[in-house]
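Below you will find the structure I want to go over with you.
All protein chains but one are shown in place.
Entry: chain A
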Amino acid sequence: MVPPVAVSPLIKTARYSALIAGIIYGKRRYDHLKPIAAEERRIEEEEKKVREEQERIAKQLAEDSILK
């Protein structure tokens, strides 16, 4: 087996600082995006309710005019 390579300390510090920076960035971005997504979902729910209401009314009108 090839003997393991002695990695330079610069590379080691760079790797692990990049790892920690990535963890921090990922956590902060997630916390930033989570309320935005919840808000969007809430708005989508409300608009969906309004849309379904309008569709129901339109269907009612269509049925009424055909049957009469």
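FYI, a residue touches a chain if its C-beta (ideal position, glycine included) is under 8 Å from a C-beta of that chain, and two chains touch if they have at least 3 such contacts; residues count from 1.
Going forward, contacts and distances are computed from a predicted model.
Per UniProt, the protein behind the absent chain is "ATP synthase subunit g"; the candidates were "Exosome complex exonuclease RRP44", "Enoyl reductase (ER) domain-containing protein", "ATP synthase subunit g" or "Calcium and integrin-binding family member 3 isoform X2".
The missing chain lies against chain A, touching residues 1, 4-16, 18-30, 33-34, 36-38.
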